[in-house]
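Missing here: one protein chain of the complex. Every other protein chain is in place.
Chain lettering (A and B) follows the sequence in which the chains are written, and residue indices restart at 1 in each chain.
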Amino acid sequence: MRWQFHEQMHTIRRVEETLLELFSKGLLFGTVHTCIGQEAVAVGVVNALDREQDVIWSNHRGHGHFLAYSDDVDGLIAEVMGRATGVCGGIGGTQHLHTRNFYTNGVLGGTVPCAVGAAFAEKARGAGAISTVFMGDGALGEGVVYESMNIAALWELPVLFVLEHNGYAQSTPTSLEHAGDLATRAATFGIECAQLRADDVEKVYAAAQKAVAVVRGESRPYFLVLHTDRLMPHSKGDDTRSAAELADLRARDPLPKLRSRLVAEDESRMAALESQIEARLTAAVAAATAAPFGKAGAKH
Amino acid sequence: MLRPNTQPPDHMTTFIHAPLINVNDDDMTLIEWTKPAGTRVRKGEVIAVIETTKSTADLEAGADGFLTPLAEPGETIRVGQVIGALTENLSDPVTPPPQPEKGATHFQSASHLPNRWTKKAEILAKRHGLDIAALEISPADGETIGEGDLLGYLESARVTPPDEPRSPLDNTGGRERVLIIGAGGAGVQILDVLTRIPFQVAVGVLDDNPALHGKTVLGAPVLGGIDQAARLLAEEAFDAAIISIGTRTALRAEIFERLRAAGVPFTNVIDPRAAILTGAVLGVGNAVMPFVQIAAAAQVGDNNFFSAFVDIEHHNVVGSHCTFGPGVMTSGGVRIGSRVKFGAGVFVEPLLSIGDECVVASGVALTRSVPARSVVKAKANFVVRTAGE
Partner (left out) sequence: MLRPNIMTTYLASLNTALRNLLATDDRVHLWGEDLLDPYGGAFKVTAGLQAAYPERVRTTPISEAAIVGLGNGMALRGYRPIVELMFGDFVTLAADQLINYAAKFGAMYHDGASNPLIVRTPMGGGRGYGPTHSQSLEKLFFGIPHLRIIAPSLYHDPGAILTHLVQTTRDPVLFVEHKLLYPKTIQPEGDSLPGLEGVPTRLIRNYKTGKPDVTLIAYGGASLWIEPLLPRLAAEEIRVLACFPASVQPLPLDDLVQAAAETGLVLIVEEGTRAHGWGAEAAAGITEILWGRLKAPVARLAAADTIIPSAKPLETEVLPSPERIEQAIYDLLS
């Protein structure tokens, strides 16, 4: 399990790093919001879900969730490079991804009622599927999030709210964004909540499994707060944190820690794994670079 | 619980009005009377049930009295409508006040039907420049003048459609009939100016080119050579003449003298958009094109041709038989002789004099006087390079 988790997390990390390189070369469009440092959230939670039927709503910082769900490295890189072979034909780009039961959108907060609506739909369908929505701490500034939590609790809907709390809303620290405590906001709606640090992907996985069991088994919402660190800027070139603070955060990065443990188990397996991931990346970038751009549906 | 609007019982009969229950409904349904006709009810008792789109409501009696229902169960009633009465005595007669009109939305139409005419007929008349109130038309239905009546009238009166331009030959009496000498470009200019002058009308053109005889210029017939002028004068076919010829001063002068000797009167043709200022004086036979200014106290002789945008400034004196191209600008106090020919775009400084029979070429900015029979040319200051040469 640990190896599987690491493979997924490392893939996410390398894809994000590759995208940042491509950005510096001017090969991407718009900006990218990377989730470097937060991979354990995506991998820990998504593996606890049913990839066949569960619905996932993510946000502008959704590459990690997307890859944990679909493993579509080619589709993601091509999409962010605006190609027709991208997962959305190159039209939506980084913030507007969709594949099977996975959706994202770029305007903060509005994904939450969509996810609650999806939960309503799945409950009506009666096949046992649930809906999960990933939010950042910044999203809790938007009123519609609270409207949605209220309705989710009132109507007993199977939705898992995952708060990816990295202490920053774009450039503003939590202390200047939010009064009171974030985790207990859900409690006031009667929604069960739990919180932990997302340093260890296996702990995240366990917490997610527990949450999913409640949501699926009892058809009621759950609010899971995962404290994590965003190691790179909000988007590109807009990091105002001090070098010292960033150094601190890097020291806490869970990915190298897990890697060390696994290398101790089997070094050659790690080497093979990592070179395989590199090969995937290289191929994906080459394929995307060669592909034509997407076609807009414009009417003039 | 609803209390209807009731009148103070001045004849001891209280009328029951359908109340306003909610803002969305003008109409509602009377479901039933909860008390039979003739019952003596007390103020505050429920006497009817009314339904709107939003809810059902009970109607209470606003006073004591014997109930006379005036609306039927199931009937649609309107807010304010009288639906019943409460009388002091059982046998009191009930005369309900006049009811508000039911049905489609009211509006105050701008039409005044029944009237002598329909709006359509009025509009059509206006399009033809007519006031329908002033027309004598018998409507086909004996009552209202309609579109058909008006169209019939227009046809029989042969009113010209308003869109056609007024012909220069359209003489409806009282206008000076002008004969134009010369069918060239200047002749066309004069004919055009005449379409804008309400008190003059062109009756024809004379030109010595036989190929033009019998043809028309801007609708005006070319009646023959210039020698026809005397005959036409004898036939009283025109009132006065004007010479068009725009540049050849000697020819202008010669024709003018010849025709004047034959007794032909001459007239000025001045475009309404030219400005003749205070105290300016002109002779006869002058052709003044649009946007010319003959400024204050200027004096102009006879038989001159002024192209558009010529400025004869104040206190100028201009002789006779001169021709001015477009845009000749004098300054104050300039004296111009006779038979002087100007090109286009000439400037003349103040108080200069230009003698008889001079020629001043286009583009000259004259800064000194010139004696008679001089030719003034501007030094060329441009180069023309044509592709391929």
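Things to note:
Rule of thumb we're sticking to: a residue touches a chain if its C-beta (ideal position, glycine included) is under 8 Å from a C-beta of that chain, and two chains touch if they have at least 3 such contacts.
From a predicted model like this one, the values you see are computed outputs, not experimental measurements.
Here one chain is not drawn; of B:32, B:92, B:147 or B:349, the residue touching it is B:147.
Among A:47, A:70 or A:148, the one in contact with the hidden chain is A:148. The chain not shown here is touched by just one of A:14, A:51, A:96 or A:280, and that residue is A:96.
Remark: the residues of chain B touching the chain excluded from display are 23-27, 29, 51, 53-54, 76, 104-105, 107-111, 113, 118-121, 123, 126-127, 146-147.
Seen from chain A, the chain kept out of the figure touches residues 55, 57, 88-89, 91-92, 96, 98-99, 103, 105-107, 110, 112-122, 124-125, 131, 143-144, 147-148, 150-151, 154-155, 294, 297.
Quick note on the criterion: only the chains that are shown with their structure count from here on.
Inter-chain spacing, taken between the CA centroids of chain A and chain B, is 72 Å.
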